[in-house]
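The block that comes next holds chain A.
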Amino acid sequence: MAFKKFIIIVVCLLIMGKANNAIAQIAEDLIVIANDIGVSSLTKKQVISYLKGEKNFWEKRKKVLIALPSSKSELATIVARSIYKTSSEGMQKYWLSLVFQGRADPPMFFGSDEETIKFVTSNKGSIGFIRTKNKSQAVDFLIEIKTD
Partner candidate 1 sequence: MKIFGSISFKIWIYFSSILFISSAIVIYYFPNQQKQSILKYRGNELTELSRTIALGVELSLDVNDFQKLNKSLGYYRNKKSEFDFLVVTQKKSDSEKEEIFSQISDSVKFNFYAIDTSKYLIKSAVFSTQIMNGKVIIGLSKNRVNNEVQKTNLPIYIALVFIFLITVILFYVVARNVSAPINVVIYNAKLLQEEKYELFNIEQKKSTDEISQLQNALINLKDSLLLQKLENKNLLENLEDKITERTENLNLTLLKLKEAQDIAELGYYSFYKNLDRFTFSENLEEKLLIKTSEAKKLEYLKSLIDKEYINEFETNFTKQTTEPFSIEVKTLLPDTITGTFKWFAINGKYYKDKQTETDYLSGTIQEITIRKNAEAELRKLSQAVKNSFNSIIITDLNQKITWINDSVLKLTEYSREEIIGNTPKMFQSSETDLETKKIIRESLIARKSFKTEILNVTKNGNKYWLELYIQPIFSERGVAEGFMAVEIDITERKEKDKLILQYISEIESKQKEIVTANESLEIKVADKTRDLEFSILQIQKSQEEIVKKEKMATLGVLIAGIAHEVNTPLGAIKASVDNLEHLFSLEFVKAINTISLDDLKQVLALYTKLNVLSTPSTIIQRQNAKNLLSIISENYPEIENAFVLSKELSSIGFESMNVDLIALLETSNYANIIKTVKLLLNIQRSLKTINEGAVKSGKIIRALNVYSHGTDQEQQTQFNLKENIDNIITLLSNKIKYHATVKNNIPENILLKGFEDELSQVWTNIINNALQASNNKCNIVIDYKNENNLHFISICNDGPKIPDIIIDKIFDEFFTTKKRGEGTGLGLNIVKSIVEKHHGKINCISNEKNTIFTINLPVTKI
Partner candidate 2 sequence: MSSNKVIVIIDDEFIILESLSIQINLILPANIMLEAASSGEESIQLINELHKNGNELILVISDFNLDDMKGTEVLKHSISLFPKLRKIILTGQADSAIIADFKNEYGLDAIINKPWNFEEIKEIILESVLP
């Protein structure tokens, strides 16, 4: 029940956020960080494309390393919804299927923002999500989200 409520609130925020803010977002309270991917901003569409394993390489043939929130993390649901349009379990199953088909290397799952930040900052070509409040810890790796 609490879970469901949480989702509704998030969705509302998302809608409102989209209406109020001039700058685009993936979701309320969510920012994207990445390490040396060749650009400093991405559209939402592009982010989804990379996160879904459709493109395995950045601009300069650098491998895409994906960092996702694990089922233990609070961000799991938001990321699953906004990127994969499904639940957290669905996100797991999506990647299971992809691994079986051999179409992409599987992502790393992390339980907290600290772990995510640690991974992204020390791996070139990686991309991940953290909460807005932890922005300062990864200030060199912030990615701006453009409108489509």
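Here is the rule we go by: a contact is a pair of C-beta atoms (placed from the backbone, for glycine too) under 8 Å apart; a residue touches a chain by one contact, two chains touch by 3 or more; residues count from 1.
How were these picked? Simply put, all candidates are chains of the complex that A comes from, given by their letters.
Just so you know, these numbers come straight off a predicted model, no measurement behind them.
Colleague: Among 1 or 2, all from the same complex, single out the one that touches chain A.
Modeller: Answer for chain A among the listed options: 1.
Colleague: In the complex, go through chain A and note every residue touching candidate 1.
Modeller: For this pair, the touching residues of chain A are 70-71, 89, 92-93, 95-97, 99-102, 105-107, 109.
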